[in-house]
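Removed: one protein chain of the complex. Kept in place: all other protein chains.
Here the chain labels run A, B and C in written order, and each chain numbers its own residues starting at 1.
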Amino acid sequence: MEQKARVLIDCEDQKGLVYKISKVFFEKNLNIENNREFVDSDSGKFFMRSVVSGQFCSKKLREELIEVLPQHANLQVIEPNRKKIVIFVTKEAHALGDILIRYDDGELDVDIEAVISNHDTLRELVRRFDIPFIHIPTEGLSREEHEEVVVEQLDKLEFDYIVLAKYMRILNSSFVAKFPKKIINIHHSFLPAFVGANPYKQAYERGVKIIGATAHFVTDELDEGPIIAQDTINVNHRFDWKDMQNAGKDVEKVVLSRALKIVLNDRIFVNGNKTIVF
Amino acid sequence: MEQKARVLIDCEDQKGLVYKISKVFFEKNLNIENNREFVDSDSGKFFMRSVVSGQFCSKKLREELIEVLPQHANLQVIEPNRKKIVIFVTKEAHALGDILIRYDDGELDVDIEAVISNHDTLRELVRRFDIPFIHIPTEGLSREEHEEVVVEQLDKLEFDYIVLAKYMRILNSSFVAKFPKKIINIHHSFLPAFVGANPYKQAYERGVKIIGATAHFVTDELDEGPIIAQDTINVNHRFDWKDMQNAGKDVEKVVLSRALKIVLNDRIFVNGNKTIVF
Amino acid sequence: MEQKARVLIDCEDQKGLVYKISKVFFEKNLNIENNREFVDSDSGKFFMRSVVSGQFCSKKLREELIEVLPQHANLQVIEPNRKKIVIFVTKEAHALGDILIRYDDGELDVDIEAVISNHDTLRELVRRFDIPFIHIPTEGLSREEHEEVVVEQLDKLEFDYIVLAKYMRILNSSFVAKFPKKIINIHHSFLPAFVGANPYKQAYERGVKIIGATAHFVTDELDEGPIIAQDTINVNHRFDWKDMQNAGKDVEKVVLSRALKIVLNDRIFVNGNKTIVF
Partner (left out) sequence: MEQKARVLIDCEDQKGLVYKISKVFFEKNLNIENNREFVDSDSGKFFMRSVVSGQFCSKKLREELIEVLPQHANLQVIEPNRKKIVIFVTKEAHALGDILIRYDDGELDVDIEAVISNHDTLRELVRRFDIPFIHIPTEGLSREEHEEVVVEQLDKLEFDYIVLAKYMRILNSSFVAKFPKKIINIHHSFLPAFVGANPYKQAYERGVKIIGATAHFVTDELDEGPIIAQDTINVNHRFDWKDMQNAGKDVEKVVLSRALKIVLNDRIFVNGNKTIVF
């Protein structure tokens, strides 16, 4: 029976890696449907993503590949699957709404396990798509306590990624540490410009002629995680910061969905604080 | 005899300004060839740029306009003229070269009085276009002393604007204070990201997916002056910082020339730390 | 009581028009919140859009303006209102879904009276937003007969614009003639490239490096109506036509919504086969 796998390799660079890896594929009689490699000369690391098809046992393929790879290589053999996400939101509908439409349309190969929010605003929108909406208010709770409640809810769910679709709260280190490379955020500026709160106001006050959005993995440092996707649009003096905010919504939602597709299709490597997107 | 003038007004907003101004134009039998207004509701300021044609005396037009404008209004009545610039460079040819070609082609309505450089690298290129090249080495001179020599040279020249076409030295406050709103710089990043030295290296290290360039007026604070024009291009993990630098050259030169045209055509107002570009 | 109106003027150009119009505003003690003018030197036509506020009677304002305008001037004095639209779709969800989310979020100042489709595919999505879905199958009907049924349905509705959100049928002249400047279409190419059916396939076969989308008013000639908004994105040899189609969805929906906002805010003039967008 014909199968397919995404093979992701991330290891120390060495002469002959492409040869050794493609030899394994060839000897197992696999088709290479897609193949991308990259050597980061700074870190001396080799990255490769192959989509292979044929008749094979994933476990065996893994073993044979590990044998030809350098020590400490990271190897993933992923059978294309429907991933599961949990979405965090606050009050803004556009980024969530965009994901919901794509999900409903089958454009995003994903199951949305739940939408979690610190506000009740978006309950109705989520209900329209028959997805559980979990409202976890912050009133009377410290940041730590609130996150504990969130984690309790997450513990009941199965998911691959947490998507912050305009979740307007900063996550604690302890929370972030639980989900390394598993939290995707959309920040409403072309980072590293305008880190932190209200970037459109900052942008307006600086008088910039372009605004943008950045999707990135969340790390311990605010808005400093590895960037997955970015885009910008032009603005001018006629835009006050509310206009910038409105115009920015379209970039935010498109950039977040672009990032989501990259992640869901296993097309990304994290390389230090950078990413490689194939 | 048919004349033309650019009328630039910048004053406190008031009801009836458009009416009062256009009344002056109408009663003097002027054609309005182009008209743009903007009210900045934050500062309560009114900005207007009109291109008028007809038979008129600029001085009289000025007087009649002043009469209908609020106190402290800034009014310029400019007869379109060929402006004069001095270009400062260091070693990179692309931004200077782009200006030289546009100048040679008559695309930029400008006279280049001289090119001043702290290095001798670009002498030959400037010579090709029969423009004076003034090499002012920095060896053995403090920043202040070097700028004194530069000012000595500038004193011999007549010019409207100084264009920093990749001049890789920071100018002292005292120098900048001499030429308010008269120095145009191209910074090789989408400001406010990557202020200061080697923005491409900073961009590379941050792992951004877009890079850009910003043309701005130089003020006392490094890379903080009012932005005239900005643009960005996409990069990816295959770009090391040298590749970013090379790819960035095209944005830098195009953005600088775009800014230069805006300034030379009197299409810009400085509004605090922002600009209005008509 | 403070009121607001959008004043749209479209007439033969004449000396003094800005003066005469702003005089009316001034004498009625109106604030000009926003003002844009344009003279098309080709056609010798003058276009002006002002947003005015104050205490006034729209009818009287109209009369006084007409008095100062040239003969045959088109004048609209529009009190900002919530417009009504009917959306036509076929099977694709992305453009419709984008409008629904914006509508649900209050971003689009509009009432959606109904969604009409030649297929039943999107019934469920429309139902989620509690909007009437009218399925008008084409089976057994000629184009004329089908449109007659559509018109019957439209006759029961009140609406300002028809939005073709990927309606994959060509409309007859007789239908189009009923709704001049009232039908907005999104075409999935940067017109005038790739008119007609399957532009992504055409684009793929031509080997282009950019694809795009165009929102335009529908006229009698296929894909030849006045363009409201356009945008493009980059593609490369890795995109087959299905990939182009998928990538194109984001441009289509963003361009259509941008056009819709322009139209709903009365920010557009049709000038022959061109548009002026203020």
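Descriptive notes on the structure:
Methods note: contacts are C-beta pairs under 8 Å (C-beta built on N, C-alpha and C of every residue); 3 or more make two chains touch, one makes a residue touch a chain.
Since we're looking at a predicted model, the values are computed, not measured.
Checked against the full complex, the candidates C:K60, C:R82, C:R127 or C:K209 give a single residue touching the omitted chain, namely C:K209.
Here one chain is not drawn; of B:C11, B:I66 or B:L125, the residue touching it is B:L125. Interface note: of C:F46, C:Y103, C:F159 or C:F194, the residue touching the hidden chain in the full complex is C:F194.
When the whole complex is considered, the residue among A:I32, A:I131 or A:V195 that touches the unshown chain is A:I32.
As for the chain not pictured, it touches chain C at residues 38, 40-42, 190-194, 205-210, 212, 226-232, 236-238, 240, 271-277. Listed by residue number, the positions of chain A touching the unshown chain are 15-16, 18-20, 22-23, 25-26, 29, 31-33, 35-37, 39, 234.
Contact residues of chain B toward the unshown chain are 93-94, 97-98, 100-102, 104-105, 107, 125, 128-129, 246, 249-250, 254, 257-258.
Convention: only the chains that are shown with their structure count from here on.
Counting the residue numbers that touch the partner chain, chain A and chain B have more than half of them in common. Overlaying chain B on chain C by C-alpha atoms takes a rotation of 180 degrees, rounded in steps of 5. Chain geometry summary: the mean Cα position of chain B and that of chain C are 38 Å apart. In this assembly, the C-alpha centroid of chain A lies 40 Å from the C-alpha centroid of chain B.
In chain C, no residue reaches two or more other chains under the touch definition.
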